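With one protein chain withheld, the remaining protein chains of the complex are depicted in position.
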Amino acid sequence: MFKNKLVLPGLTWISLFLLIPCIIIFTYSFFERGVYGGIEYNFNLENYVRSFKWTYFKILLTSGQIAFLAASISVLIAFPAAYCITKANPKYQILLLFFMMLPFWSNYLIRTYSWMVLLNNQGLINNLLIYIGLIDEPIRLLYTKFSVIVGLVYNYLPFVVLSIYASLSTMNKEIIEASEDLGGNFFDTLIRVIIPLSLPGILAGFIFVFVLSVGNFITPDLLGGGKFLMIGNLIYDQFLSARDWPFGSSLSLILVTIMLSLLFIQSLILARKKL
Amino acid sequence: MRKLVYLIMPFLFFAWGTAKSDLVVSNWDGYSPPDIMDTFAASTGFEGEMSFHATNEEIMGKVVASKGAGYDVLFVSSPFAEALNELGLLATINHSKIPNMKNLDSWSMNLDFDLGNQFQVPYAWGTTGICYRSDLVSEEPTSWNHLLNPPLDLHGKVTMLSTDRWLLSAGMLSLGFSVNETDPAKLDMVKDVLISAKQNLLSYDDTTFYSKLVSGEAVMAHAWDGWCNYATWENPDVKFVVPSEGSDLWVDTMVILKGSKNMDAAHAFINYILDENIGAWTIENILYKTPNKAAMEKTIPGLVDAFPNMGYSAQYLSSMETLKDVGDATKLYATTVADILAD
Partner (left out) sequence: MKKIYLCIVFCFLYIPILTLITLSFNKSGLPTSWGGFSINWYYELFENQKIFKALFNTIIVAFFSTIIAGLLGTLLAMGMELRKSNKYIEATAFIPMIIPDIVMAISLLSFFTLLQFTLGLHSIIISHVVFNTAFVCAVVRTRFKYFDHNVIEASYDLGGKHIITFIKITLPIILPGVIAGSLLSFTLSFDEFIIAFFTSGAGSSSTTLPMLIYSMIRFGVTPEINALSTFIILFSFTIVFISQRAVKGKLLI
């Protein structure tokens, strides 16, 4: 009984302050936009038909691609970092995590501005590359998919480190030593022991970056120069610029459905991998 | 369940940070004197506070979702004022409570979206055009086509606004259409023009284009006149031009919400903003033109040399077409913009 009650406060909070309000909004997706942006209550499925336009599908694909790349790169960078932190003196582990988060107590907007300063044609990075002779002419770094991905990886990397750290530090040293004693070299140990054991953290981190990136609307705007519309921008614009809540709701509902399906695929994979 | 009730209880008792003043105004940060609420209180006795919004769209979304609760006066651009009014959220302006209306230019009191200032009072206005580095262009831009189809040396050095209405109006004006065009066939043509213009863009930029001009990253930007002045302030080689095909007149307005509990304070605030000296502060500090004739006469002679677009007359501005809320066509506009940006 006790175990069942544990989930109650959290679930109640989420249901009360998220599910119920959102269900109200989602019912709008079956109605129409009023002339000046209100809701006309005549039931129809036009918004869903509209959602399957090629343009929106393309936006969804672009977002998926950018978010997937950002999440994969973040995991690749964060995993070794989290591993190094768990190997550090326990006294300093929390401190290292703290310093990893510290830059993010500035502000999203101005961090993004500073990437604009670093990546532009006369920016630090282009100048550095020219100085060391790798390139002769400045290369276009800013306002490309590359810069969007850099911005996303930068802003979400620490979250991945945190979640991988949380699962990696479960592992007791004996397991790793045992594997090494059995003659496994470092890479064997890594692939057969460490990565499988930290898989929950890696997946959680991947999901964080993926979902936060898909819904992001500031980075594509500033670092992508607005040239790549992501699903987050599209939904934001429907609710605010176009004042078309019904269409915005139908797009969001589709997005939520896709993400939930991905979640279940992920949990299936995890269930299969379970020792 | 009981646990949850305990958790929520404190919030209900200590309703933190809820407003307790006579008047709540929402504006962009930096758009009016920083100490405006203190001087307003000293001069009228009404205690007010100022809060801030980032964009028209956000404050509009918030006001629509909350039926305007909590706010008394908002600063929004004219199409938004119009839509708020159509949604029945705005109070009628009582002219007898705003004696300083006399300071307003008569041109600004008869704008076609609100003849005779029924639901809004204009605060600042201007137009949209091309902001460019005169020292870096080979020929001075004069037409929208120059922006949409720039000469070879400017490829990749041009920025455009991406807010729905202004992005589309650049294409509409270049084709000789109205900025409130709603014919789907014509919008299709606009879409094609803007998609091909995208090839030569550095980026879409609504917020930092002026700093790109100063750094030379961009050479030509689709810009609002007031924002262009920020670049001119840093570098006098930055100039502004209204293309020969004409442009739009945008107006930032003050509106009073119907739900306001203190109509007197709200009117007194608008009256205070229209004061000659407050108006002069506005012009000198934000470098936007205002329809406050008294304040303009006081300040413009000192500014017009450095910022030529500050000299545009009220008559000239009001000869341009104002952006109107296009009602149902807003949907078509949004789809067109999505098609352009996603291409």
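Which chain is which? They are A and B, in the order written, and residues in each are numbered from 1.
FYI, contacts are C-beta pairs under 8 Å (C-beta built on N, C-alpha and C of every residue); 3 or more make two chains touch, one makes a residue touch a chain.
Remember, predicted model here, so these are calculated numbers, not experimental data.
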Touch assignment to the omitted chain, from B:Ser21, B:Thr39 or B:Ser143, lands on B:Ser21
Given B:Ala81, B:Ala223, B:Ile286 or B:Ile300, the residue that touches the chain left out of view is B:Ile286
Kindly state which of the options A:Ile135, A:Ile191 or A:Leu263 is in contact with the chain not pictured.
A:Leu263
Considering the whole complex rather than only what is displayed, give the residues of chain A touching the chain that is not shown.
2-11, 13-15, 17-22, 24-25, 77, 80-81, 83-85, 87-88, 90-91, 94-111, 113-118, 120, 124, 154, 157-159, 161-163, 165-167, 169-171, 197, 199-201, 204, 207-208, 211-212, 214-215, 231-232, 235-236, 239-240, 245, 248-249, 252, 255-256, 259-260, 263-264, 267, 275
Across the whole complex, the chain not displayed is touched by chain B residues 7-8, 11-12, 14-21, 24, 26, 28-31, 34, 49-55, 58, 61-62, 65-67, 69-71, 207-208, 210-212, 214-215, 217, 227, 230, 234, 286
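One rule holds in what follows: only the chains that are shown with their structure count from here on.
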Chain A and chain B, separation of their C-alpha mean positions in angstrom:
33
Seen from chain A, its contact residues with chain B in the complex are 8-9, 12-13, 33, 35-38, 55-56, 58-59, 62, 113, 116, 120-122, 140, 142-143, 221-222, 224-229, 233-234, 237-244, 247
Using the touch definition from the top, list the residues of chain B that touch chain A in their complex.
1, 3-4, 7, 55, 57-58, 60-61, 64, 83, 86-87, 156, 159, 162-164, 198, 201-205, 207-208, 215-217, 325, 327-328, 330-331, 333-335, 337-339, 341-342
